[in-house]
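For this view, one protein chain was removed and the others were kept in their places.
This part shows subunit A:
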Amino acid sequence: MTEKTLTRMDLAESVFREVGLSRNESASLVESVLQHVSDALAAGETVKISSFGTFSLREKSARVGRNPKTGDEVPISPRRVLTFRPSHLMKDRVSGGTE
């Protein structure tokens, strides 16, 4: 099995096929979905898409890191990181596969 990489274009193509809007409008709606999810996360919200998964934010505190090449200490400022927790449905579909 060779691994393929899907992009926005492939998602837009699916919307075009499934819903029957123009290719252009399908592409802009796919973008709109990603934009709204990003906006909610940027506003600090958790995004829970039932039967897909949950995007949640974690606050990381400041710590001292090290440049692995030079050994120099570099301060790492506090930051927010995103974690994705897949739904049971997604986990089951992925582990079962359709090979």
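Convention: a residue touches a chain if its C-beta (ideal position, glycine included) is under 8 Å from a C-beta of that chain, and two chains touch if they have at least 3 such contacts; residues count from 1.
Throughout what follows, contacts and distances are computed from a predicted model.
Visitor: Refer to UniProt and select, among "NADH-quinone oxidoreductase subunit F", "Solute-binding protein family 3/N-terminal domain-containing protein", "Integration host factor subunit beta" or "Sugar ABC transporter permease", the name of the complex member that is left out.
Guide: The chain we cannot see is recorded in UniProt as "Integration host factor subunit beta".
Visitor: From the listed residues A:T7, A:S22 or A:N67, report the one that touches the chain absent from this view.
Guide: Result: among the candidates, A:T7 touches the missing chain.
Visitor: Could I get the residues of subunit A that touch the absent chain, sorted low to high?
Guide: Interface with the chain not displayed, on the subunit A side: 1, 3-8, 10-11, 14-15, 18-19, 21, 26, 29-30, 32-34, 36-38, 40-42, 45-53, 55, 57, 79-82, 84, 86, 89-91, 93-99.
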